[in-house]
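Heads up, the thing below is written out as structure tokens.
Missing here is one protein chain; the remaining ones are kept as they sit in the complex.
Take a look at chain A:
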Amino acid sequence: MASSVSSQHDQVLVEVKSFARILTLNRPKQLNALSLHMISRLLELFLAYEEDPNVKLVILKGKGRAFCTGGDVAAVVHDIRTGGWRAGANHFMKGYTLNYLMATYSKPQVSLLNGIVMGGGNGASMHGRFRVATENSLFAMPETAVGLFPDVGASYFLSRLPGFFGEYVGLTGARLDGAEMLACGLATHFVPSAKLPMLEAALCAVDSGDPEIISSIIGRYSEQPSLKEQSVYNRLDVIDRCFSQKTVEEILSALEREVVNRRDRWISATVQTLKRASPTSLKISLRSIRVGRFQGVGPCLVREYRMVCHVLRGEFSNDFLEGYRAILLDKDKNPKWEPSKLELVTDTKVDRYFSKVNNEDGEDLKLPVRSKFNLPPYVVAKL
């Protein structure tokens, strides 16, 4: 046991550097997928640092080629199989609580996204004040391909991207590089990976938590990368035209109309991606992003938690377990979605995912009270 505890403890490495704390996600073999333990540990550390006047800044990074690839889906599935959906929901409850804490954190968090950042990894970084991308960054919210939906507060941060880029990224799971992340606002800075050690050293030398000062320090190492010619970000007009449509079906037919007009491989690939994704996932994801556009980050997470409870309970669809089987377990990449077609996922079915979980042991996400801290304006604006 002792060794397991210490190895668990090693999953988040802590460095104390004067007024800064560097937290390193340390499960490189699993691409730093967040175990329940890591989430608990991060929660514990963030809560403690908030009370500690000697901490002014928190730096979060990942060991190896990933920042973080998200939640530990295998563990979630295992817990559902042994302890019921509620046990699986526990992972999400903890995770979303951490997301909310980060979103409303009274001290600046700098995430160094030098590698893959997906799903829950975005939940652990996008809500913080500073997100530093590099040439190694690779962003995606790929949930619709595994029967889930972009959660961890994605309905807050995706819905606030320019135009209808958020719908595009959330529905297709499109991968973005560092330059694209900066262009659309997912990243606040772009720093070449070679300069990261210098940036870290400079941040560790700072004795202030003033976001303006920290921003200017990161700015000193930042560059303005140019978008690749083929970048999706150069296709914002098509994305806006198609992904602003009312329903998933209308988005698809708008894309198909575009293919006819311009025989663009990117568009036909996008259509294919959407057709491979879980129809239920697509519909609840679109609704989630659209609703999230008018909600604060707290209400977004509360709603997403209701949604994920419905997904895990499998009352209306078992696409989550099927997606796990086809993509992560058997890896046949051939999930049998049920309902199998978009038109079978009616509005009333979608509505149910947004309803309160009416089960005795099902309860709403309880967000930690934040009013005792003096929250900076950029946090207040998110409430």
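In this text, a residue touches a chain if its C-beta (ideal position, glycine included) is under 8 Å from a C-beta of that chain, and two chains touch if they have at least 3 such contacts; residues count from 1.
Methods note: contacts and distances are computed from a predicted model.
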Discussion item. For the chain not present in this complex, what protein name does its UniProt entry give, out of "Acyl-coenzyme A oxidase", "Regulator of G-protein signaling 11, isoform 2 (Predicted)", "Oil body-associated protein 1A" or "cAMP regulated phosphoprotein 19"?
Written reply: "Acyl-coenzyme A oxidase"
Worksheet, complete the sentence: The one of A:Lys29, A:Lys246 or A:Lys333 in touch with the missing chain is A:Lys246
Item to complete: Consider the whole complex, including the chain that is not shown, and state which of A:Tyr49, A:Phe67, A:Phe139 or A:Phe164 touches that chain.
Response: A:Phe164
Fill in: Touching the absent chain when the full complex is considered, from A:Gly64, A:Gly296, A:Gly314 or A:Pro339
A:Gly296
Worksheet item: Which residues does chain A use to touch the chain missing from this display?
Response: 160, 162-164, 212, 240-241, 244-246, 290-291, 293-294, 296, 370-371, 374, 377-378, 380-383
